[in-house]
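Let me give you the structure first, and then I'll get to my questions.
Every protein chain except one is present and positioned as in the full complex.
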Amino acid sequence: MKDVVTEAFVHPYIPNTAPAVKQAMLDAVGAESVEDFYADVPEDLRLRRLLDVPAPLPAEQDLARHVKGILAANRSTEERLSFLGAGTYNHYVPAVVDEVIRRSEFLTAYAGEPYEDHGRFQALFEYQSLMAELLAMDVVNVPTYDGYQATATGLAMAGRMTGRRRVLALSDVLPEKLSKVVDYVRANLEVETVATAGGVADLDALAAALGDDVAAVWIETPSFTGAVETRLREISEAAHAAGAVVVVGTDPVGYGVLTPPAMHGADIVTGDIQSLGLHQWFGGAHAGFIAVHDDPRFVMEMPSRLFGLESTDVPGEYGFGDVAYDRTSFAHREDGKEWVGTAAALWGIAAGVYLSLMGPEGMREHGELLLARTRYAQQRLASIPGIRLGDDALHLREFTIHLDGIPARDAVAALRREGIEPGVVVDERTLLVCVTDVTSASDIDRLADALAAVVSPASDITKEQVA
Amino acid sequence: MKDVVTEAFVHPYIPNTAPAVKQAMLDAVGAESVEDFYADVPEDLRLRRLLDVPAPLPAEQDLARHVKGILAANRSTEERLSFLGAGTYNHYVPAVVDEVIRRSEFLTAYAGEPYEDHGRFQALFEYQSLMAELLAMDVVNVPTYDGYQATATGLAMAGRMTGRRRVLALSDVLPEKLSKVVDYVRANLEVETVATAGGVADLDALAAALGDDVAAVWIETPSFTGAVETRLREISEAAHAAGAVVVVGTDPVGYGVLTPPAMHGADIVTGDIQSLGLHQWFGGAHAGFIAVHDDPRFVMEMPSRLFGLESTDVPGEYGFGDVAYDRTSFAHREDGKEWVGTAAALWGIAAGVYLSLMGPEGMREHGELLLARTRYAQQRLASIPGIRLGDDALHLREFTIHLDGIPARDAVAALRREGIEPGVVVDERTLLVCVTDVTSASDIDRLADALAAVVSPASDITKEQVA
Amino acid sequence: MSLPIAPKTSPRRFQQASWDEPIVFELSTPGERGIAITPVEPAVREAVGDVVADLPEGMRRPQPPALPEIAQMRVLKHYLRLSQENLGSDLNVDIGQGTCTIKYSPKINDQLIEVPQLRAIHPAQDPADTQGALEMIWRLEKLMAEISGMDAVSLASPGGSAGIWTNIAMIRAYHESRGEGEQRDEVITTIFSHPSNAAAAKVAGYKVVTVYPDADGYPDLGALKAALSERTAAIMVTNPEDTGIYNPAIKEWVDAAHEVGALASYDQANAAGILGITRARDAGFDVCQFNLHKTFSAPHGCGGPGAAANAVSEALAPFLPGPRVEQVEGRFVVREPGELSIGHVAPAHGVILHVVRAYAWIMSLGAEGMLSASQIAVLNNNYLLKRVLEIRGASAPYAVGRRRIEQVRYSWQELFEETGITSEEIGVRMADYGFHYWTSHHPYIVPQPFTLEPTECYSKAELDEYVAALAQVAQEARENPELVRTAPHNQTVHHTHHDDLDDPERWAITWRAYQRKYFGVVRADAVHEPAMSTVA
Partner (left out) sequence: MSLPIAPKTSPRRFQQASWDEPIVFELSTPGERGIAITPVEPAVREAVGDVVADLPEGMRRPQPPALPEIAQMRVLKHYLRLSQENLGSDLNVDIGQGTCTIKYSPKINDQLIEVPQLRAIHPAQDPADTQGALEMIWRLEKLMAEISGMDAVSLASPGGSAGIWTNIAMIRAYHESRGEGEQRDEVITTIFSHPSNAAAAKVAGYKVVTVYPDADGYPDLGALKAALSERTAAIMVTNPEDTGIYNPAIKEWVDAAHEVGALASYDQANAAGILGITRARDAGFDVCQFNLHKTFSAPHGCGGPGAAANAVSEALAPFLPGPRVEQVEGRFVVREPGELSIGHVAPAHGVILHVVRAYAWIMSLGAEGMLSASQIAVLNNNYLLKRVLEIRGASAPYAVGRRRIEQVRYSWQELFEETGITSEEIGVRMADYGFHYWTSHHPYIVPQPFTLEPTECYSKAELDEYVAALAQVAQEARENPELVRTAPHNQTVHHTHHDDLDDPERWAITWRAYQRKYFGVVRADAVHEPAMSTVA
């Protein structure tokens, strides 16, 4: 059968569509046509028609117009006032971060050697190192896909280390994350949800549930609802006493001011770095970290790549390489630890640049800003008749409110009409509200006023009443 | 008097505001305070108060919000349907062009040597070379500011070469450009405007005006009104017979299909490269070229830098350097040719990338597209009762229309209400209309329909009648 | 000397940038700031007081994290310098990342994803405000369905291996839904299928059975049949395999699997040679995944983000991960995962950046263009094969004399026997000429392997230059083996000593650990004993 494609097709992305070159190459290899190369594909598997897809737009300007036209239907959170979080956060991304990750050399590199890809190794070693300082732990991986995966792997590691099957989930977990984690580990682990009390872990329930069959005690802090676990030290002690591993899922954004979990006894600290310099991207730009102490029992269970420092033939020159490569599926297929593949390295570089810019003061001020705005938002909203806070826990960035007089969905619908996304609906009467460094006090005031008008149209709450 | 600034001011752009470093440096140089360094500035010239400017926004996110907020008042030509030209054109800019000129190495370089700034030299040598092919001339400069400056300098060169004082301007010149040119050359040259006939040069008038006191005959093609000069060969012969230099001001966008002026006898070809890969930028991104034959009488009159090829110690290695540096004001101050300074090098690189992408086929197709759309727009508009074309000349991209029944301003005002910029008002009844590769046939149809409704609200012109 | 300039050498003289940059921590100067933070508004401060002082006991970090303090320009400079020390495919003729399908990632696609209408949208926004994003997902799913011939597609998986995981997770759920979850506890793969197939199956709880090729390097149908049984949950195979060889009996493989009630999962991470030529459905597969960052041109980002499209038959559609995008009366709506679904495999809708890039790439090419891309990728590969085999010491084991699809696993075994120079050493030396290559996955079934995949994106001239460098290095291996052995010579850093990387006492995975282990610098916030030391 004949080639279905016209011979004259020349595309800017495919140099050797230039007819003379194509012919010269066919001649060089002694082929009649490209068909020769497909000799191993049985005729009955051949498509023999053009794919049924829309007509192409090879002219870049036509393509750009088409794609922009579709995306123009979106309204960004620069056009809407957003209090949405639930795992994807609207933090400010410094221009320098974008500049670095846009660099062709980083954006289009893949898996070169520590020589000609030295820059990538160093940037990711630095990322590991910067995260390590933030988390107060000595080992951090090259990023895995996202925080869901990181925590799932953290628990799987605990399972392999202990040989036990039970996992106690002590915090409120983002439902989507729980879905991923449970399915990921279920060949080896059973995740038992221990109900929270007042938004945080119930230590009595923990005591009751613990036993020598528990592989891991799993804490999320901040939890799904933004509650910060303040009794991690006690939890860790109890877990350790039972021989269980303490696995924390967290967002590192607050550790400029908050004590990192390792200092309260966490063994494996996991989470997402989207808050550290990544745009929201419709929830499509995440990366997961897994941090442990510098203890081979832990390190050897990590599936991801770990870049380590090394000397070279030249004194004073920093070299890099893969630490304990033999752990990985690249080295040993199914005998490696889980698997390693294309994950989220570029986002690790982004987060490294972000932390380099922020420094200790930046992270401290940022953490304080988030705590202050969270508290302020809680105060403003809680002072509205018909709105109560979900709990009294310490919150960072997110918290829930209960609406007495109106279904959460209706409140959301009403506020959307004013260009406000007031939060994520958690249940019939509950909204999860998120504030960040991008959410100014006046933004919060605007939310409060708009919510007040909806939940108790009669009342006239003004900012003055709060202060 | 004391330092008015607070000591604690630390800014991310100013590393040594870090207090300890600042003090260490003062100590190292044996200064009490920075005041010591200003000993030569007399006290009565000292400001001794803070500048009266708005409070700063050192947090990048606050700054970004502020600036974006101001710019948000603009409506781009992606949001409006624009037929505006008159020197600034809305051509498509390939993404690769933006990518290259965004590169830190190019964007932030300045005036390094041919060694460590080899890339800049090569990219600009290539720009010169690519333009040279398009123009069929052997010498092109590193860009000057803009087409206004290029033509002004082209004429000044002619003045210096001939020692004569008269310049005959045979074409309709963009008024702003004429303003610049006349003021720039007037210490040495008088520009006489010879009225055009039918949009192009009046050869009889030329014959009458020519004499042995004429330094230059100046042609603009396409002219201010988009008219292409088709009798340049005859003009050149007449000018040369009188010992005058033929200086052309042009836009190179059409030379994929049109014969370049050098082939019709032009001696100095000047113009703007905004059409070759530069965005509109509110008219703020222009660059000028000056092209001549490889004749030292011409070359030695050029003020701009010229990068030339050279050998190095390593066979096969391309080196670069400044050709005939002694021409320049850098070398000889007022004894150089005009002056050289920071001009528009980055835009030269952009145009070089653009031409590398376009290639001969791209420029040919693009030129044909412009000719075809220009013709189509002329046909569509001329078929509207109450609208006449300004002239019968060959036009590229721009042309004028005369409105019989309505002042041009009113037509513009009416179309703006529909989101259309129909063109630039030339006079009471005349509009200058521009189409580019970005203006589709349906855009032109939309303009025609909207104009028809305004100039002759009764009639009902539809596209069918045209074809 | 003077003009004219002599012709250039081939391969080119190359020297990579080398800035000898310190580690970022070494750039720290106390008091410097990289960025200023927006201040807490006075009204907020007044309303909430000192939130840090008010933190509960033990919750206030006792000392700030030991991050570096560096002004902005220097942070930028540091990372830009590092970037120059990296060989992205935009700069390299990147045909040596064999099996990894390095294509041109069009710059326009990077521009398109940077519009605020994509970069600054949140997945929980009113769907009315994210119709554009949802439409993109919907459109790409439709395209992928046509390309694969399958019935339903999900774009949720954030990488190729993640897509393989999604495949096996669906297969597991499928068998469970039919009550065969316990019974089917084996997965069969081939040794030249990507290791993630084996690894993901293992994580899902399966015993992995690996089939080796026949003497010609073709997947061994007899061996497969011997391995199949009612315990088999699935076969998980790549095709063409890492060798570039297409399994002509692929339909027989699938049929054999189906015969014992197993499913057939097709790792199409790399379909760059067969787009529009043959489809997963045509061979009877139940499920497959494509990597958007390979066949569909999204950039690799130093190792991610990636993204996969999982395409399945109607029978498996209910098991796809969620959320799903559906079109209802011209609007796009989001549906949470249903009963049978494996649930969420990643946040939100997957890696939207790559969704848009892949969509744009397909739309630029269309059907003819994709077909042409495949054909030229294959032409390039067979041309390269011809040229490489002209180099003394290089060979292409298996299927001798036959054509390959889009890549070839070569061998330097002959050269090694002659010179003692390994493929790894040759790879390092290749980069002295500005070219990267990678050997292959382990285990090294092919001895002294190297794997080249030219894709459709490189010109003949570039392929020729690459081969010239290979030939040059092979010659060096013979004539001056020391030169090769002591490489790199023209790269950012020099020969690196890897011994410390496998010794827990000596490895240094972070700056902090390095400081502690080698200089006794212990951070104030150091946690000295891993608390988990109670576990045996």
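To keep things simple, chains are lettered A, B and C as they appear, and every chain counts its residues starting from 1.
Here is the rule we go by: a contact is a pair of C-beta atoms (placed from the backbone, for glycine too) under 8 Å apart; a residue touches a chain by one contact, two chains touch by 3 or more.
Here the structure is a predicted model, which is why all the values come from computation and not from measurement.
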From the listed residues C:37, C:51, C:80 or C:370, report the one that touches the chain absent from this view. C:80
Out of B:148, B:218 or B:399, the sole contact with the unshown chain comes from B:148
Given B:15, B:226, B:249 or B:271, the residue that touches the chain left out of view is B:15
In the whole complex, of B:124, B:191, B:206 or B:403, the residue touching the missing chain would be B:124
Give me the chain A residues in contact with the hidden chain, please. 10-15, 17-21, 58-62, 94-96, 98-99, 104, 309-318
Chain C, residues in touch with the chain not shown (by the definition above): 1-4, 8-9, 12-20, 22, 27, 29, 32, 71-74, 76-77, 80-81, 84, 90-91, 104, 106-107, 434, 457-462, 497, 499-500, 506, 508, 514, 517-519
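Just so we're on the same page, only the chains that are shown with their structure count from here on.
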Measuring between Cα centroids, which chain is at the maximum distance from chain C? B
Rounded to the nearest Å, the gap separating the Cα centres of chain A and chain C is 18
Which integer distance in Å separates the CA centroid of chain A from that of chain B? 46
When you check chain A against every other chain, which residues touch at least two of them? 60, 64, 78, 92, 94, 99, 102, 104, 357, 437
Residues of chain C that contact two or more other chains, please. 32-35, 37-39, 69-70, 72, 76, 80, 106, 108, 110-111
